[in-house]
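One structure below.
With one protein chain held back, the other chains of the complex are shown just where they sit.
Our next item is chain A:
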Amino acid sequence: MSDAALITPIQAAVRAQPKALGPLQVRDLTLRFGETTVLDDLALDLGTSGCTMIMGSNGAGKSLLLKLLHGLMQPTSGRINWGSQAPCEVTARQALVFQKPVLLRRSVAANIDFVLKSRGKDKARRHRLLDHVGLSHKADQPARLLSGGEAQRLALARALATDPEVLFLDEPTASLDPASVLAIESIVNEARSRGVRIVFVTHDVGQARRIADDVVFLHRGRVAEHSAAADFFPEPQSEAARNYLNGRIVV
């Protein structure tokens, strides 16, 4: 049987390498659960490169926005446009790292192999990926016995194994020690320097200052402010963002 007959439609889409995802355009995005409106008529534009930090208090809708942008959820109404690609193809060209990494009940190496195989990629890349995130020496260990920081680095390596054009990170460094936080940031920065677009949710203002190119501040399900990081931190324009940065309780 020829190689072409063995690949899945997703592998075929990825291998075909059509033009890259375009700029993100979100319009009238609304998400409701029953009577509760989580995202309310949200509008957002993102460019094709750099690191966008999504910030906001708990319940502002940051994680749900990430899942909607990645295609894991469907909005109640509104449009999410990444250019001309079909929704399924968009998801295949992106990767999401969850706050709590979901690791397969296998070895560290097998977690990477699984993704490489599912995308029809060369398994020989595994060593390079593990080396990149500093986990080569733990390749044969069970993934679920890794520490929090190591588990998150493995999740990042697995996400990078898909060669994403957009990498979503949902509070990947929450509850990690400073060394692990810096290790994750270093990997993210390296991916950004290779042209991967980063969309990062965090509550850590210091982290946002270190790596953000622009900041989207969500408040009550809407974009309260979207500005360059260099402008946002010294002079936030919205009252909600000012209160947040000053450590005041925002409801």
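By our rule, contacts are C-beta pairs under 8 Å (C-beta built on N, C-alpha and C of every residue); 3 or more make two chains touch, one makes a residue touch a chain; residues count from 1.
Here is the rule we use: contacts and distances are computed from a predicted model.
Choosing from "Tungstate transport system permease protein", "ATP synthase subunit a", "Chemotaxis protein CheX" or "Nuclease SbcCD subunit C", the protein name stored in UniProt for the chain missing from the display reads "Tungstate transport system permease protein".
Of the candidate positions A:V26, A:C51 or A:A95, contact with the hidden chain is made by A:A95.
Residues 8-10, 67, 70-72, 88, 91-92, 94-96, 98, 102, 104-106, 114-115, 118-119, 142-145, 162 of chain A touch the missing chain (whole complex, contact as defined above).
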